[in-house]
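As structure tokens, the structure follows; a few thoughts come after it.
Yeah, one chain of the complex is gone here, protein chain that is, but the others are all in their spots.
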Amino acid sequence: MADDKFTAIIVGAGPAGSTAAMTLAREGCDVLLIEKGPTPGAKNMFGGRMYCHVLNRLIPEFWEQAPVERAVVSENITFLNEGRSASLSCRNEDWAKPPFHSFTLLRAEFDAWLAEKAEEAGAMLACNICVDDLLYDNGKVAGIRAGEDEMFADVVIAADGANSILAQKAGLAELFSASQVATGAKMVVELPPDTIDQRFQLSGNQGAAMLFVGDCTNGMQGGGFLYTNKSTVSLGLVINTACLQRSDRKMPDLVEDFRNGPHIAPLLEGGEVVEYSAHLVPEAGIRMTPQLFGDGILIAGDAAGLVLNLGFIVRGMDFAAASGEAAAMAVLEAKRSGDFSRSGLSIYRKLLEESFVLRDLEFYSKVPQFMENRRLYEKYPGLVTLVMSDLFTVDGRQPQRVLKKGLAAMKKSGVSLGGLAADCWKGAFSL
Amino acid sequence: MAGIWVFADNRNQVLELLSAGRSIADGLISHLAAFAADRQQAGEYIDCGADKVFLLPELPQDQPFESLVPVLADAARDENPDVILIGASSRGKEIGARLAAALNSGLCSGCIGFELDSAAKTLKMDRLIFGGAGVQTVVCTQSPQIATVPPKTFEPALPEQGRKGDIHELKAPPPSPVRVLDRVPRQRDSVDITEAKIVVCVGRGLEKKEDLDLVRSLAEALGAEIGCSRPVAEELQWLPEEVYLGISGKKVKPSLYVGVGVSGQVQHITGIRDSKVIMAINRDENAPIFDAADYGIVGDLYQVIPRLIEELKEALRA
Amino acid sequence: MKRLTVEQLLGIDKFVVDDEEAHIVLDKEVCRGCAAKPCTFACPAGLYTVKAGEISFDHAGCLECGTCRLVCPYSARAISWRYPRGGFGVLYRYG
Partner (left out) sequence: MLRIVTCFKWVIDDADIRVDAESRKLNLARAGYKISSYDRNVIEEGVRIQEQHGGTLAAVTVAPPTAKPCLKDALSRGPDAAWFINDPSFADLDAHQTSEILAQTVRSQIEFDLIICGEGSGDLYSQQVGPALAEKLGIPCITWVNKLTFDEEQKQIIAHRKLEEGMEIVSCPLPALVVVLPDINSPRIPTLKQVLGAAKKPVHDVNMKTLGKVPEAHLRTDKILAAVMDRRRIRVAGDAEGIRSVVNSLIREGVIS
């Protein structure tokens, strides 16, 4: 290897970048993984849970060594409306047994561990370096510039996160629009592990995941989340950035309202906030996918908008890792054919389509549009909580049939039967 | 021979150390010795509690004060003092560290207080660690037990009539290879916020630059220097960077700190935590500065300050 | 539980503030013409505030999410946004 020429330079040591680096290094490629934080993960945050399937394939039984928090066994969706709430819960004890379904985790530790795996495989890791620009040779991306230093490679993999600076510089993507992303803000609240066990009905390595719709976003498109870690709880809001643009409440106030509200406060009583963080979440699905490759460059992870939000399931890390792996496979293929041009790298898209990444995004392609329906956040939480609380109310008055109660509640919530039927149909059709 | 020794490169600190040293000497039934630059000083130190004074040799003009270390080490080897307290000025810190190394003993740097265990003849000494977040209590396991003590840690000893003491002249040290080429005294007229007795600190609660005049009139009424929080200097640039207080800025320890519209982020508090009295004016009753303050005035600074100035003038006139 | 102000929340976090270079620079001239100022609501760190009718911003405390430049109606002109220099900015202990 020439001193400053690599097979691949990967920008961003998150799950996409580190997976790509590890995969390439395992195949003996010279790989440089560049991270702007002092350690991988120091700049990263997410809601709180990773689905295991991809990583378990790449690093079998990774949970034996990775810093994961709890295995989620309890899934909950809660509608919030003022003092009322209504929840849908599901529990599966098998999810907390190998091969595990999903883990809650904290990125500062986890991403550092994954990058270490890439280093162990032979990738070179450079931290504290912010990549400023791409270098070109005859119109093909030929490397990167960081400060005064230039570094060359056959291919650059941009895994630089939701702000995807490099994809824009390469002309492969526009700046995401506010409606295509959401702003996530999170607090990490410290509680003793046994308190978490008791309050969320967990034991051992078990964890809970909770999503919230309604008041917590002030009726804006988005929701709240809560994930239990070993001795902390991750709690936050994700609100569509375009909605936030028209908000009359400040984002940090909404997060504090949520934490101190009647539904969350008892769960976190006595806890201490130990971190506050924020990040963008791509949420427009397949519609926002940029050109995933160009001459000498591939885009992976959040930078490529590869996140799937179904409302009851939010997936980002498994998409990131899988896209990182696919990018690495594409580079290996390009290396074999000696063609790192756009056409040489075009296999990346095929690999993503063959894997679950683009398949799932395509399958759920209508979901993001469905999610934009304001009734989901403004009307239905009120309706559901009203119907449910009526169902459980005993007040000595003349009893009414459930259907009648429902219709009354719909009227009160300003929901028409036709509208509800249409939304149900759309939901059933898109999800 | 044993004894408690105190050493500092300036008179004020010698007097402070004499009062600390006296309590140790009494507790251990030992004698107290100090180091003086001349006979007049020696007399004063004896009046203030020293039983013995070592007279330091006069140094040639090109020799730094620290070249006295071999003389001090020789004296300590001769007399085996139990404890040596050294004033933690810049020079004192170097002298302490080198002396401890020369005598192969332990040194507690920045001792902010101690407890004497007379039975074990040891000092349990407190010092700050982790940038002020922790207090470490240490005991020196060797003899002499050495500590450097920051200025103003103890009240100066007061003279007492009729005290007697020996004066012992020390010989000149070997010439130091470190030669002084020039000495430039510090400019006294430039404002040094860290020296101010009273500091009025401006925070982001101030609405516009012109309102600094209001703060200035408060500072005038108090006889204070004006400092500010980070954004006021860095972002708004209303005041020079030399006066922003905080973990990355200046650290102050005035007798009175008055925060005006300062919210009180931890980074700022770290820079003011050694103030004797902290007072805060803020409209937001939840502002964290109130938890770090002795006196908190909850109110709009534009109304509070004029009233405060009035009250101050009236009270101070009386 | 005690309600925390955004300043208190940011005070919990760890920052290595770059005193030499601000990674976000505003053109206050453009901001003056902006009536809505959505940045003052959307920024999760609450770093955009209005002082005497003018926008006030400090890059210390920035969580580097990028929300401000997306909600800004005059984005390209008003906000020059990039990540802090390597090693600077927010550092998450948990993430």
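Observations, loosely collected:
Which chain is which? They are A, B and C, in the order written, and residues in each are numbered from 1.
Operating definition for what follows: contacts are C-beta pairs under 8 Å (C-beta built on N, C-alpha and C of every residue); 3 or more make two chains touch, one makes a residue touch a chain.
Nothing here was measured: the structure is a model prediction, and the numbers come from that model.
Listed by label, the shown chains that the missing chain touches in the whole complex are A, B, C.
Contact with the chain that does not appear here is found for just one residue of B:V14, B:L107 or B:I226, B:L107.
In the complete complex, the hidden chain is touched by one of B:C48, B:C201, B:C228 or B:L308, namely B:L308.
Here the missing chain is touched by one residue of A:E64, A:E148, A:D248 or A:D395, and it is A:E148.
The chain that is not drawn here is touched, among residues A:N128, A:Q168 or A:S430, by A:N128.
Although one chain is not displayed, its contacts with subunit C can still be listed: residues 14, 85-87, 93-94.
Considering the complete assembly, subunit B touches the hidden chain via residues 64, 66, 69, 89-91, 93-94, 96-98, 100-102, 104-110, 124, 128-142, 176-186, 198, 222-223, 255-256, 269, 273, 276-279, 281, 285, 290-300, 303-304, 307-308, 311-312, 315-316. In the full complex, subunit A makes contact with the omitted chain through residues 4, 32, 34, 38-39, 124, 126-129, 146-149, 151, 274.
Here, only the chains that are shown with their structure count from here on.
Each chain gets a centre from the mean of its Cα atoms; for subunit B and subunit C, those two points are 38 Å apart. Between subunit A and subunit B the centroid-to-centroid distance comes to 52 Å (mean Cα coordinates, whole Å). Contact of a single residue of subunit C with at least two other chains is seen at positions 3, 10. Residues of subunit A in contact with two or more other chains: none. Put simply, subunit A touches subunit C in their complex at residues 36-38, 41-46, 106-111, 127-130, 146-147, 162-163, 165, 175-178, 181, 183-185, 187-188, 232, 234, 241-242, 244-253, 255-256, 259-260, 265, 268-271, 273-280.
Touching subunit A in their complex are the following residues of subunit C: 1, 3-4, 6, 9-10, 12-13, 38, 40-46, 63-67, 69-71, 75, 82-87, 89-95. Looking at the complex, you find that subunit C touches subunit B at residues 3, 5, 7-8, 10-11, 17, 19, 51-52, 56-60.
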